[in-house]
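Only one protein chain is missing from this complex, and each of the others stays in its spot.
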Amino acid sequence: MTRPDLVLLLALLLGLAALALPLGDAHWTGWPLVLWLLALACAAALLFAPLRHGGRRGGVIPGPRPSGSGTPPHPTSAPLGRGEGLASPIAAAAMDAALALAGSLAGAAALYLLLVSGAAGIAASGLWIGLLALALLVWRALERGAALASRRKLPVLDIALPLLFGLWLLYLWQLFAEGFEIPVVLLPPPARIAAVLVTSLPVLGEDFVQTFVKSMVPGYVIGCGAGFLTGVLVDRVPFLQRGLLPIGNLVSALPIVGIAPIMVMWFGFDWPSKAAVVVIMTFFPMLVSTIAGLGALGRIERDLMRTYAASYGQTLRFARLQAALPFLFTALKVNSTLALIGAIVAEFFGTPIMGMGFRISASVGRMDIPLVWATIAMAALTGSAAYGGIALLERRLTFWHPSLRKVS
Amino acid sequence: MTTREPAAKSRTWQARLAGGSALPMLAVLLALLVLWYAGTVWLNAPLVIDRYERAGQAEWTAGQLVADTMAMDRPLLPAPHQILAELDKTVFEVAPNSRRSLVYHGWVTLSSALLGFAFGTLLGIVLAVGIVHLRTLERSLLPWIIASQTVPILAIAPMIIVVLGSLGFVGLVPKAIISAYLCFFPVTIGMVKGLTSPDPIHLDLVRTYSASTGQVFWKLRWPSSVVYLFASLKVAVALAIVGAIVGELPTGAQAGLGARLLSGSYYGQTVQIWAALVVAAVVAGLSVAAVGLAERLTLERMGGRP
Partner (left out) sequence: MVDVIDGKAQPVTQARASAPPAVEIRGLNLVFDAGDAPVTALADVDLSVARGDFVSLIGPSGCGKTTLLRVMADLERASSGTVRVNGVSPEAARLARAYGYVFQAPALYAWRSVLRNVTLPLEIMGLPRAERQERARRVLDLVNLGGFEGKFPWQLSGGMQQRVSIARALSFDPALLLMDEPFGALDEIIRDHLNEQLLRLWQRTGKTVIFVTHSIPEAVFLSTRIVVMSPRPGRIIDIIDSDLPAERTLDMRESAAFTAIAHRVRAGLKAGHSYDDA
């Protein structure tokens, strides 16, 4: 016997219960009802899907089959036997995933329409029970997607699954913020933040130029460059290297952002002081990584260069810098985050009237929390884009590293 | 650990001094100190000369100038001994519970950092366990956790402080939340790595014993993750302190090292800022060292190589 899918069963029962429970000022009519019934139908179809696949549940983790697989397979799949083609289970898994996705989307739309038409607060217990049912269905959709992804390499799924998960969190946030009328100061709904983000784009654009283009990028380039050059220069002096390495490690662990007020005093309120903070914050991680990276070449690989009577510069150019690249990129990635943090936090200590850090602290002061969130979203996008760009470059330049190899 | 170890140790201490990093470190630090003094003179001299001129003092010697650059009230760069004097004044000469004591401020920062560190570590471990055991979470949640690293999380600090403050939460907890937020990431990533670090061969071995998921976790995954856990904890504790300090900046908090930095920057009290920075560095260094010590003791008890 096939074990029934308890998650789906529960989703189905809760979903039916939601239809009977109070909804505040709204009712199960029109589109919400249609969509909700569609979602429940999807859940039901998924629940009976195991029978369709002859005991082969799409979501089962590969490995020892449950005892249910001992039952005779469904007539349609019987002629294929044990060595049946991969196409049919994958197609079935894909269909399951699509079904679960469609169901969860329909359910989400249904609940949101209900919310808009007046179901809110504690009175609308039907809405919240329905949300619980939807949560189970979404979980199943994610699970089916993950099962599909582990069976077959689909780059789309690597993006689609996290995206679905993120959308689900945003949806929950929106529903809770609106449904319980949470004060905007505490937690503005995401739709509102998006609206503010769009309307205040000119202001945020200026902030972006001030913080990212003027403060962070020059500081990042100078800091990483100086760290790298220092690392290469001390490479020939083991004594200095042994002295700088522990100090660099120590300094990397220190709260260097604290240097910001000093830099503001030295370089004034405008971007040079922020850039200076970024330089100091990014210097040491880069130094430490450069020293570690230049020591990363294996002993035989080094001996090889010696048998060619290669000069110091040739060994550096042909072998050691290449072997150091993965280390350098690690530092570059860590530093991209550090740099943005440094540039923003340094603005807390005084700026001209723009910049992301200034916008955050000023808006917090005026209790304009949606604008704060919009600025944070902007900073998050900036940070991710910078990080992603460096990661892409890393993929291109260190394609040979075991962690990035594509064996063909 | 054979009986030969003490002998080996006694043999190598000179060798370690010559070949280790203590001597070079000392040399580098000494060089930094010299540079610092030079910087003090170089940066402060214009101010001092300016003051001479305004006082109508036409003649001054180089020696006088150097001495004065290191005795200014609000120098651009205080000399190390000025910072030491300030530290002596605010650490040893004042009662530790006084508002003027850096011990007090350091403790305020450290306590919220540690609270956040504990929360963040716990959260990080729980998330890692979930990610390792549920494929769905690995596929859907892990990318977000990795992406969260690229977000300048510290930027949220002011908002968390203010929002929680408007709800009536003040003091320790909001700062601890920021620290926890910064902490959980390295712990999650490190633990996911650690919990999946056992060789396939070892996993196959316990599978031949038909061990349950729980047994595999406690007997294989958890012990093999300890090394990774401590490596992440060292990063996390340092981040927790950064988080606590930044958490003290936005609202003009009354206590903590961040508050000292802020008030120092308002009133141009550079010596005070530097003293607070030194204490912050010491607190961070000691915390990392404490985690390192805990790591050594744990690994020794687990019979690992020290």
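Residue numbering begins at 1 within each chain, and the chains themselves are lettered A and B in the order written.
Just so we're on the same page, contacts are C-beta pairs under 8 Å (C-beta built on N, C-alpha and C of every residue); 3 or more make two chains touch, one makes a residue touch a chain.
Computed from a predicted model, the values in this text were never measured in an experiment.
**Student:** Return the single residue from A:Pro22, A:Pro238, A:Gly268 or A:Gly298 that touches the missing chain.
**Tutor:** Result: among the candidates, A:Gly298 touches the missing chain.
**Student:** Where the complex has a chain not shown, which of A:Val209, A:Ala310, A:Val334 or A:Leu381 is the residue touching it?
**Tutor:** A:Ala310
**Student:** From the list A:Ser117, A:Ser150, A:Asn249 or A:Gln322, which touches the chain that is not on show?
**Tutor:** The missing chain is touched by A:Gln322.
**Student:** Of the residues in chain A, which ones touch the absent chain?
**Tutor:** 298, 300-301, 303-310, 314, 318-319, 322, 325, 398, 400-402, 405, 407-408
The rule is simple: only the chains that are shown with their structure count from here on.
**Student:** Centroid of chain A to centroid of chain B, CA atoms only: how many Å?
**Tutor:** Whole-Å distance between the two chain centres: 26.
**Student:** Can you tell me which positions in chain A touch chain B when the two form their complex?
**Tutor:** Within the complex, chain A touches chain B at residues 61, 139, 142-143, 145-147, 149-150, 157-158, 161-162, 164-166, 185-186, 239-247, 250, 253-255, 257-262, 264-266, 336-337, 340-341, 344-345, 348-350, 356-357, 360-361, 364, 367, 369, 372-373, 375-376, 379-380, 383-384, 386-388.
**Student:** Along chain B, where are the residues that touch chain A in the complex?
**Tutor:** These residues of chain B touch chain A: 20-21, 23-29, 43, 76, 135-136, 138-144, 147, 149-156, 158-159, 162-163, 166-167, 234-235, 238, 241-242, 245-246, 249-250, 257-258, 261-262, 264-265, 268, 270, 273-274, 276-277, 280-281, 284-285, 288.
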